[in-house]
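Below: one structure, written as structure tokens.
A single protein chain has been omitted from the complex, and every remaining protein chain is retained in its original position.
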Amino acid sequence: MTEKLLTGNQAVAQAVKNSRVGVVSAYPITPSTPVVEEIAGMVESGEMNARLILVESEHSAMSACIGASLGGARAFTATSSHGLAYMHEMLHYAVNARTPVVMAVANRAIGPGWNIWADLSDSMSQRDTGWIQIYCESNQEIYDSIAMAYRVAEHEDVLLPAMVCYDGFVLSHTSMPVKLDDLSEFLDEYEAAWRVDFDNPSTHGNITPPDYFMDLRREVSRSHERALKIMDRVEREFFETFSRKTPLIAEHYRLDDADTAIVAAGAVSSEAKIAVDNLRRNGIKVGLFRIRCFRPFPVRHTIRALDGVEKIYVFDRSVSIGSEGQMFQEVKSAFYGLSSPPEIYGCVVGLGGRDVTSMVFEKTVMGEIEPGWIGEVIV
Amino acid sequence: MKLSEIPAEEYLLEGNSACHGCGSSMALRTVLKALGKRTVLVVPASCTSVYQGMYPGSAIAVPVVNSAFACSSAVASGLKASLEHQGIDANVVVWAGDGGTYDIGLQALSGAAERNEDILYICYNNEMYSNTGIQRSSATPFGAWTTTTVSGKKEHRKDVAELMMAHGIPYVATASAGYLDDLYRKVRKAKRIEGFRYIEILTPCPPGWRYSMERTVEVAKLAVETGMWILYEYEHGVLRLTGVSRAIAAGKKKMKDVQEYLLLQGRFSHLSSAEIQEIRKYIAERWKKFADVRGGEHAVAAEFFV
Partner (left out) sequence: MRGLDEESIEELRWEIRLHGRGGQGVVTASKILAESAFAERYHAQSIPFFGAERRGSPVMAFTRISEHEIRERSQIYTPDCVLILDPLVMRVLDVFNGLKDGGGVVISTSSRISDEILPDISLTLVVVDGVGIALKKDLLVAGNPVVNIPVIGAFLRVFPHIGIETVEKVISEKFKRNSKRSVKALYSAYESAEVLKIRGKKRAEKVYSKKPGKIWIPASKPVVGVAGKTGYWRDFRPVINYSRCTNCLNCWIHCPEGSIRRENGEVVIDYDYCKGCLVCLSVCPRRAISSEREVFA
């Protein structure tokens, strides 16, 4: 096992190579472009044995991945922002088609007001497509998550595509040490559920009438429920294989005796940990519930982790316009109907790359900043 | 060729839900006979995605991957790369309508052609969006009625087969449901060529073109005989007219007046004589380009057969 100083994008490329992906298809977009550049270099040098299809759009990139996955190969793509939005139709398609494609999403805002910087609105707004969504805090977590995502996505009880999301630039272009474990012990060869079989042909994805379609969707929904159980298992197996604790559903950080909790995902949650430590030093009983897996949303995990907490501050680096932050909605909804639920506040921070420091979390918990849209960068 | 040489095996099974006299299902039957068993069909939204039947049954007896409307070329690219990566030999074939080819699928088609993906792309052109109930496409000819061009389309159609030639791919051919032996021969040939291949088939549609269902073959033949549809092959940079088009170019067959073709179809019944004249002009200009400039010498010099 080697350890290297890698950007988030490089960590993705290494994970894709070590996951023995067979077909990569992508279209460049900032800030995920370097993922494909790295992979192209490795394919050309022979370091990576894969077919690379450099398509003319993200819509085609996802389509090629779906075709590749149906053909029996492990498939991968990477994108951001407008590219992800352009794929939208095919994101739905990959789910009902049951193609366990894994995609890296370097999170970025959507224009106009062209903006290439970190913002989770791109992937958050795809939350209803049926993709598994995993959010990362560090480059090591990105590397681990790609392999874990294939394990979950390809599981016979799941068979769903998964996106591994990480903040653009903040992680995608920032170098950090990454342990490049040999993933072959952890990840088997891909066994496609549907096969191109000339002796026993079948037609994939033809018209499915009302008599069947709802059942098909019901199965997709059940697969999401099952995915959480599989994730639990994959998390444990990952630890057993590499002796490294990489949470897959959520991380509990100093929550044990907390009366106040911060809920966050992605790179900002790392800043939140600093805030928790500082506040703890001042005797404030605060902890962090870091959401790794946003889809399926871990309702039971959330309730269990935040049991006994009096106040919850949910920080979203995205917003559902006309409503609130998406995580805020989910957390509130998780506590619905419970007796004596905690007070839950929502904060929208860091849109379009506005920097998020630990101070924002501290001051919010201390009551010095009103929850809601928090625009100040507090240094 | 003798029709008895065409295999008896059926890969498009009877009892499907294609309309009476469907030109597209007629062509698909022949295409699948030419391609044989080791074929995967990629089908974007189109009439074929409907007439192949509903879950849990299918009318197509080779593996089929249905794709979204815009992306059949990309799905096929991924599928081919995937099979190749695993060492599986297969004809990966896109079977798309003119909507999925000329309009919404054009970008992905151009991309796959430029990358010279090893796939055969077949466009069955019924000159409109038949599946959604007869709306104009950019393959709809001038003057034709559709539900979105109620007084006739004001523009001439574009030509994607020509566009494919401009991509410099190894093989481009046009065919017609009126000449299935010619279609069979072209598909057999395309099957043996490596790289991106494009075949476009004119497939008349009785409900859309408003003619009586038993006349599909007659209409498809007349399109060629009147010069509205030109049969050719483009191989390694050389364009060669084939069949009746070639006979016309060689002066061995007289081109029929287009009115004969138009009068058969309700979609043209409203045309004024000026509009018919405009179609004649269009045919003459297009024919000149194909027969005289690009393919004339080859067409005339080569031996004649129909």
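Think of it as A and B in the order they're written, each chain with its own count starting at 1.
Definition applied: contacts are C-beta pairs under 8 Å (C-beta built on N, C-alpha and C of every residue); 3 or more make two chains touch, one makes a residue touch a chain.
Everything numeric in this text was worked out from a predicted model, so none of it was measured.
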- [ ] Could you tell me which shown chains are touched by the chain that is not displayed?
- [x] A, B
TODO: Have a look at B:Glu114, B:Glu155 or B:Glu214 and name the one touching the chain we're not showing.
DONE: B:Glu214
- [ ] Based on the whole complex, identify which of A:Arg20, A:Arg51 or A:Arg98 touches the chain you can't see.
- [x] A:Arg98
TODO: Among B:Ala59, B:Ala76 or B:Val187, single out the residue that touches the unshown chain.
DONE: B:Ala59
- [ ] In the full complex, which bits of subunit B touch the chain not displayed? Write them out.
- [x] 3-4, 6, 8, 10, 12-23, 25-26, 29-30, 47, 50-61, 180-181, 206-207, 210-218
Task: subunit A residues touching the omitted chain (full complex) - done: 96-98, 159, 193-194, 201-209, 211-212, 215-216, 219
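The criterion applied here is as follows: only the chains that are shown with their structure count from here on.
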Open item on the list: If we count contacts the way the header does, which residues on subunit A are in touch with subunit B in the complex?
Closed with: 22-23, 25, 50-51, 53-57, 59-61, 63-73, 75, 89-90, 93, 196-198, 201-209, 212
Task: Footprint of subunit A on subunit B - complex, ascending - done: 37-40, 42, 49-50, 52-56, 58, 60-68, 70-71, 73-86, 88, 90, 107-108, 110-111, 114-115, 117
